[in-house]
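All protein chains of the complex are present and in place, except for one that has been dropped.
Right, chain A next:
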Amino acid sequence: MRAQFVFSEIGVGLRRNLTMTFAVIVSVALSLGLFGASLLMRDQVGTMKGYWYDKVNVSIFFCNKADAESSDNCEKGAVTAEQKKEIRAELNDLKIVDSVQYESAEEAYKHYKEQFGDSPLASSLTPDQMQESFRIKLTDPEKYQVISSAFADRPGVQEVQDQRNLLENLFNLLNGMNWAALGVMALMLVVAIMLIVNTVRVSAFSRRRETGIMRLVGASSFYIQLPFIMEAAIAGLIGAGFASVLLVGGKYFMIDNWLSEKILLINFVGWDAVIKVLPLVFAIGLLMPALAAFFALRKYLKV
């Protein structure tokens, strides 16, 4: 096998189909870029889940004086010290409960003030209107239902709230976007494969004289196919290179220099996650076009 000969054949082939090669590169770059982005997004949702689920807890809100009129669960008036003690004792007996923290109406008022400052709504509130609550940390956050069914109907309890539900909506949205990205990626991948198959077909046709002679003088089928497969693989690699540039650029410009400055609360994916994705992008960028070319050759290049 003479490498120089093979490489000169590849160069000729790539130049001959310059427009087609370009189309392959662009479609591979886009599909792999989307692929990498959706992998990173999945990572992002994962880290966000871990970060937030750790911080959120299940809350049992108790009735205050004002709730006696406005809320159906509080017809019997504000919660009594007795009721609170009973519930706390039961909570402590539950295995799934990790810790219970009491938040008084004053504390709730303070936190609220901290969060919303001097907004008109905040300034109209008084400590009386705030609710007392237990903040419960569960050993397994999925078991929220147990708390809810056990305490929601207790006298003095206004509501059992799982803060996870609030986050769930956000995560569902992110997951939905992720699936959409994967869908577009799959479509681009199909386009890329069809382009590669077509490129190989044109390439095989324009070189049928050479391949015919190669066959006659006894070149092995591997040797005949290699330039075509390498052509596709090289185009794919260049596409993967562009995809990596997109991903690294996206991480650098969008996340590091923009989003992370605007949104301080979120822990964004780090460079380690990006670097983990890149080899995968290159592997797929190399193998997918090579395989597509291989199967196209079986159809269009008689060996």
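Please note the rule applied: contacts are C-beta pairs under 8 Å (C-beta built on N, C-alpha and C of every residue); 3 or more make two chains touch, one makes a residue touch a chain; residues count from 1.
The criterion applied here is as follows: contacts and distances are computed from a predicted model.
Chain not shown in the complex: UniProt lists it as "Cell division ATP-binding protein FtsE", one of "Carbon-monoxide dehydrogenase medium subunit", "Cell division ATP-binding protein FtsE", "NADH-quinone oxidoreductase subunit N" or "Peptide/nickel transport system permease protein". One of A:Ala66, A:Leu125, A:Ala219 or A:Val248 touches the chain omitted from the figure, and that residue is A:Ala219. The chain not displayed touches chain A at residues 1-2, 5, 209-210, 212-221, 223-224, 303.
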